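Working notes for the structure below.
With one protein chain held back, the other chains of the complex are shown just where they sit.
Every chain is named by a letter (A, B and C) in the order it is written, and numbering of its residues begins at 1.
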Amino acid sequence: MTVTVCHIPFSPYAELEAYQQLMGDEVRRFGATAIFVGTMRDLNLGDEVTHMVLEHYPGMTERQLEQIVAEAQARWDLLDVLVIHRVGEITPGDSIVLVAVWTLHRGAAFEACRHIIEELKHTAPFWKKETVRDGERWVESNTKG
Amino acid sequence: MTVTVCHIPFSPYAELEAYQQLMGDEVRRFGATAIFVGTMRDLNLGDEVTHMVLEHYPGMTERQLEQIVAEAQARWDLLDVLVIHRVGEITPGDSIVLVAVWTLHRGAAFEACRHIIEELKHTAPFWKKETVRDGERWVESNTKG
Amino acid sequence: MTVRVRYFASLREKMGRIDDTLVYENIATVADVWRAVSSGRPIPDQLLCAVNMEYAEPQSLVNDGDEVAFFPPVTGGSG
Partner (left out) sequence: MTVRVRYFASLREKMGRIDDTLVYENIATVADVWRAVSSGRPIPDQLLCAVNMEYAEPQSLVNDGDEVAFFPPVTGGSG
């Protein structure tokens, strides 16, 4: 299980490829991987967004993410979990979040992956400030899942 | 939307990276990507499986996969869909199937991705023949989702 | 009329061949095709059938030049 707060742009697919390489023979044990990638859009609430700053609470953010993953591990039979969340200055098209769950069977993979991203959105201390045409604004609430 | 039956080993993450590169500015439009990767395990029904042959019905298989994706597109608002399914000789650890769905919001992405893999398992003409210690056997039914 | 009949997976092995070409005149349905290739037996419950690469039923009609396929339950995907 790995949880990372990432300060520079990342490719979710390169990260997944690298992470799975490190598993070695473990890849012969799992049958299912469910993955969610969240990407920054250039449109939010009807306004064009040119860039965004993602603030976090160093220390607490990592701890919360680890707790969310630990809860999912207690609830489902998970072979491995990878969570990466971007912070700092972000441009449309950049990956913001990656959640990947490896299991024996697909039901647990889908359910745990979705649970982790929902919990992350509701409890992990991250805050978005968007730059739109007429200035900056804090995003005040999350989209529903 | 792309549906591919693949006769040689493929890396789902390299395919996703390449597919998304071709989208160009489209990547600024979607907010969510839900992905399922199915991998061959070295254990099935309690027996060690050394390799497997995946047979399909060329022509009908592609048509079924396209129909499954078209149905999902009619039901959810999907920006893009990629489905890759391996056939031929397969070794434990090889990727068997990739389903990726790009949407504005995560709910539709998760639901459509899961729907597509369930429909694929129930209706797409693929058949698995496993090689185990004491010979070969056809897999007679699929695991539940 | 001419009908091509294809078999897949374990059924292909049981039949001992990958296809047949029927030239009978008395074939109206998928069930008739099955009877022609299996010494008059009814279609087993588990068996799936397709006409021209679309799923079909035993009572589905078959026309000259059609491709009819029979196969066991599908087991694609993973996980």
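Rule of thumb we're sticking to: contacts are C-beta pairs under 8 Å (C-beta built on N, C-alpha and C of every residue); 3 or more make two chains touch, one makes a residue touch a chain.
Every value quoted in this text rests on a predicted model; they were computed, and no experiment measured them.
Remark: the absent chain touches shown chains A, B in the intact complex.
Annotation: of A:V3, A:A32 or A:L54, A:L54 touches the absent chain (contact as defined above). Screening B:P12, B:G31, B:G93 or B:P125 for touch with the missing chain picks out B:G31. Checked against the full complex, the candidates A:R29, A:H51 or A:K121 give a single residue touching the omitted chain, namely A:K121.
Residues of chain B in touch with the missing chain: 31-33, 103-106, 109.
Although one chain is not drawn, its touching partners on chain A can still be listed: residues 36, 38-41, 54-57, 59-60, 63, 85, 96-97, 117, 120-129, 138-143.
In the analysis below, only the chains that are shown with their structure count from here on.
Distance between chain centres (mean CA atoms), chain A to chain C: 48 Å.
Look at where the CA atoms of chain A average out and do the same for chain B: the two points lie 23 Å apart.
For this pair, chain B with chain C, the centres built from the Cα atoms lie 26 Å apart. Shared interface positions of chain A, i.e. residues touching 2 or more other chains, are given as 31-33, 104-106, 109.
Shared interface positions of chain C, i.e. residues touching 2 or more other chains, are given as 78-79.
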